[in-house]
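Removed from the display is one protein chain of the complex; every other protein chain stays in position.
Entry: subunit A
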Amino acid sequence: MTEIIMSQTPPILHGPSEKERKYDRQLRLWAASGQAALESANILLVNSGAGTVGAETLKNLVLPGIGRFAIYDETRVSEADLGVNFFLDDSCLGQSRSQSLTKLIVELNPDVQGTGYPNEDAKTLESLLAGSPVFTAIMYTHPIRPDQLSQLEAYGQQHRTPLVAIHSAGFYSSFQINLPGAFPIVDTHPDETATTDLRLLTPWPELVAFAEELTKNIDSLDNFEHGHLPYVVILLHYLQQWKAAHDGKYPATYKEKTELRKVVQSAARTNNPEGGEENFDEAAAAVLKTLVPPSLPSGLKEVFEHEQTDPVSLHRSGFWLIADAVKQFYERHQCLPLPGKLPDMKAQSKVYIQLQGIYKAKARRDAAEILQIVQTAPGGEHVDPAEVDLFCKNAAFVKLINASGGAGSSDARISRADRLKSAAALEFANDETAALTLAPLSLLPIYLALQATAHVGTTSTSTSNDSSSSSSSSSSADEILATIAEQVPGAEKHERVVQAAHEVARAAGGELHNVAALTGGMVAQEMIKIVTKQYIPVDNTCVYDGIGGRCQVLRL
């Protein structure tokens, strides 16, 4: 991340630009590349119901500077809106809710443009969708009219637009992300500690030579030099000795590794003023963590296998071409391209920088080999070498979201209704043993209860001016349970489902501001992840319980 910011830093005597200062705290998370993606995004919110959760989500997207947004909302501002929605005030009463919201949300950031619909240019959702530049992503809040939902779904299919459904009622909320097919992420931002990849069991000639040179007279080194050997070099030296004494084999079992650790520990000098050596401590501590043979991480494996099941993907983006090349590289070398990052370790400056150079040079060679493979593939000549570099640096952490959701995949052929039923069976079965496994209880009952009130009945139509009066959102608990019984027969008998139904009925379609704000924060995080293609989005449904104070992610 820092490296990307780095290359954008203005010349020495100039401080950061006005924009870099304003966005400093977020550029440290998604860098200039992420910011550029946000700034070119065009987001649509189709707002209905109590309508706060959508406004709160937009607030969290406008502040960091999305390019533009549109709100489609047919309701007029009622007194009830003012008790829950921060982006409306008394002067808005009776006015178009979309235009009032737009006015007070766009105030948050002069870099962002927003428009409220319906207006003179587009009087219906249909004409808005037909007449606008393509939306980067669409969010809609429940309860939504079935005809509008179908229009959005058709649009999502046609333009491959991610759709996010959001529902907040009382203490509960849920949202669901609908991605157009498999969604790969390269820049997943794994924890720093997980990314160390030193290849001590498969060192290449330059690394071996470097370590040998530094350790050839290890016993006659003076205390300063001995105490500043990088732990990588120490481990390579004792691994070499180990191999010589063990038929050329590396320590493989836990027992062998702890033996090696003892060897390293006892090699530390203790007759010095410090009574020990930090670099040898570091080496000993690294034995179990770093001496692991190369393997294929599950995320990348899924990417490789996805290609096998779906060889003629319609969208041979740079990602898939590079993934192909990395796969060939892996088959050729039985290892991934080296990321090339060397963690800090006790060492003299010059030695450390040399060692760092050896890792970087190998990483560059690996990336160059992969770029060459990419360029020989059809369409590969257009792939940006920077994209190849990024992939190589992150190869072990590449992730595929919605892997089975592509058109024509097996998953798409199972209907959503059947998926819900099987998920429910699994969740209820897990709950049976939760007391033993100490696992938290499933939040699926909340999802089911919310889902039962997610659609505005056909009797309460678009002419309604009062957002709180739609018939199905204020259903009784019995009505909610009856709907659940249709969707997942038998679920309505579970005690926790009954409780959830009563809790949803208590809210009668109303939002609590806190729950809407919390949900708006989560959805905004997800939108940022989807737009910037950084970090890992929810796959695909998140349920929030504001009574227990926790979330659960389910694939539904």
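By our rule, a contact is a pair of C-beta atoms (placed from the backbone, for glycine too) under 8 Å apart; a residue touches a chain by one contact, two chains touch by 3 or more; residues count from 1.
Following the convention adopted for this analysis, contacts and distances are computed from a predicted model.
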Inset, instruction - Out of "GTP-binding protein of the rab/ypt", "Ubiquitin-related modifier 1", "Mediator of RNA polymerase II transcription subunit 20" or "NEDD8-activating enzyme E1 catalytic subunit", flag the one the UniProt entry gives for the chain missing from this complex. - result: "NEDD8-activating enzyme E1 catalytic subunit"
Inset, instruction - Check the options A:D89, A:D147, A:D384 or A:E486 and report the residue that touches the missing chain. - result: A:D89
Inset, instruction - Sort through A:P133, A:P205, A:G248 or A:G549 and give me the one touching the missing partner chain. - result: A:G549
Legend entry - Missing-partner contacts on subunit A, residue numbers: 2-3, 5-6, 9-10, 12-13, 15-16, 18, 20-29, 50, 56, 59-60, 63-65, 78-80, 82-84, 86, 89-90, 107-110, 170-171, 188-189, 228, 344-350, 352-353, 440, 468, 476-477, 498-499, 502-503, 505-508, 510-518, 520-522, 524-526, 528, 535-539, 542, 546-551, 553
